[in-house]
Structures are given as structure tokens and as C-alpha cells.
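As you look at this complex, bear in mind that one protein chain is not there, while each of the others sits in place.
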Amino acid sequence: MSDGTELEHRLDRIESRFAMHELVSDYCHGFDKRDWDRFAAIWWPDAIWDIGPPFGTFQGIEEITDVTKDILWDAWLASSHFTTNLVITFDGRDAANGLCDVDCIGTTSDKQAQTVSASYFDRFERRGGIWKIATRKVKMYHFNPLPGVTLTPPA
Amino acid sequence: MSDGTELEHRLDRIESRFAMHELVSDYCHGFDKRDWDRFAAIWWPDAIWDIGPPFGTFQGIEEITDVTKDILWDAWLASSHFTTNLVITFDGRDAANGLCDVDCIGTTSDKQAQTVSASYFDRFERRGGIWKIATRKVKMYHFNPLPGVTLTPPA
Partner (left out) sequence: MSDGTELEHRLDRIESRFAMHELVSDYCHGFDKRDWDRFAAIWWPDAIWDIGPPFGTFQGIEEITDVTKDILWDAWLASSHFTTNLVITFDGRDAANGLCDVDCIGTTSDKQAQTVSASYFDRFERRGGIWKIATRKVKMYHFNPLPGVTLTPPA
């Protein structure tokens, strides 16, 4: 039988996994639902968001704020990100690497429906007892129009 | 070191999270695979299912039964719901609010392939030690045809 300290360490790992799953989910909820507070809360102030082409790399919460509010939320009239396949590898007690995949469907500013597939390579860090994203690197596999598709809510 | 009671409380939270994830998953399995027992088991008898347009709001397991068997399972010849991004916020020990997103592809009764994106806003309650859905509110972002697509299994 394990002693309480070891059990508590195992519990901490599990709770940390849920915290990271929530960060990955809140990225989608915050971005798609235009909930800025939710979106901003997932990043450390010095976080790096490396979106890659066609957008670039953004460093620090100010650049992340600017690209989201001034570029990305204009580039997408609407978007739905669906994150799956999250695999977490701990690197000590207070850091972990995450890999997950995202399926995205939405409408760009030219009113064209798009389908996107990408992976997120994340670095999560726990500071002062709180887990947030330190680095998110995006690798896109496709980003293409869905010809003839119009995305609208039911009347 | 925490004492056993606190560890047990933390474990209970985690097990509750898995129970809620299972409810959200069984909604999809039950609905898509036409497994009525699985679908019915996720709802409290007094559950409210607010699907919104074009379907409406249904209160209590009898109305949920009727709309599913008499309307929704006819409206969809086949459907695949993929639920992601589940975020759970506890409201005491025996209640919690859930937010998740669903990507759905399927064929409506007019033989038209459709793509749907929506969020589910859930109220989960634990009664007599069992977690079930007390309220599910659906918000749809799009529900549209996929022109020229036919959805069929491989021969």
C-alpha cells in the first residue's frame, strides 16, 4: 500500500491533466465564442503562439491580444474548433508537453466556408499553483475551401 | 500531507468528471446508434432538453422519448455526433455545469448530407449517487447541406 504522500502526488498528476484539458478546450471556447476573458486566461503573460503560415508567430500576451482581436477575429466570420487526441507528457511536476489535433470548420472574411486540420504542440507550465500555456505551436495539415457550402444557423 | 477525507473528496471530483464525460458521450452513442436504453439513461426523469430551432424544447423523459423516437430519428436517416472541448464547473458536490462542442455530420430524411456545429450547455446533477443530465441547452452555429456529398458505408 502506498502512503498518503504518494497518493497525493498521483492525484495531483490527474488534476493537472484535467487542468490542461481545460486549457486546450478553453482555447476553442474562447476563440470561437469571442469570449476574450476565457481566451486570454489560458496564456502566461510571456506565452509564445507560433501559428505558422499564413499568420506568423506572436510573443507575449500583448501580441497575442493584438493578433486575435485585430487579425484573426476579422479573418474568421465564424469558426468551430474541435480539439481531440490530447496526449500529455509530464516534464517534472510543474511542466508538461501536450500534443492534440484540431478539426476546424468556419467561414473566412470572404464568406467562404473552410475546413482546417492541424496539430497543437503545447508547453504547459504551472506557476503559483496554476497551469497555463507557455508555448503553443501550430502545425497545419490542410486549410481549404468547401466549395458550395454556406454555414448558417437554423432560422 | 492531506488526510484521507480530503483525498477522497478530490477522487470523487475526478470520478464525477468521468461520469459526466460518459453522459456526454452516451448522448452521441445512444442517439447515433439508435441505442434507446443508452440514450434514455443519460436523462433525469424531469430533464429539460432545449434544442432550440428548428425543433423546440422538451420537458421530461416522456417528451424527450417522443421527440427522439417520433421526430429526430425520422429527421436523420443517419448521424455522427463528435463531442469535444468538455469543460466542467462544479456547483457544490452534486451539481455541475458543462460546456462542450459538437461536430455533426449526417443525412436528413430528404437524403441530403448535412454538417452541423453546436454547443451543449449542460446541467448535471447527482441524485442517489448517480450523475445524469438535468438540463441540456443546444446552441447551433450552423446546420447546412453538403452539396454533392453522399454518405454511405463501404461495400
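When the chains are written out, they are named A and B in that same order, and each has its own residue count from 1.
Note that in this section a residue touches a chain if its C-beta (ideal position, glycine included) is under 8 Å from a C-beta of that chain, and two chains touch if they have at least 3 such contacts.
Since this is a predicted model, take the numbers as computed values, not measurements.
As for the chain not pictured, it touches subunit B at residues 4-5, 7-8, 11, 14-15, 18, 22, 24-26, 28-29, 32-33, 78, 80-84, 103, 105, 146, 148-155.
Residues 1-4, 7, 10-11, 14, 17, 52-54, 82, 84-87, 99-101, 103, 115, 117, 119, 140-148 of subunit A touch the missing chain (whole complex, contact as defined above).
What we mean here is this: only the chains that are shown with their structure count from here on.
Centre-to-centre, using mean CA coordinates, subunit A is 23 Å away from subunit B.
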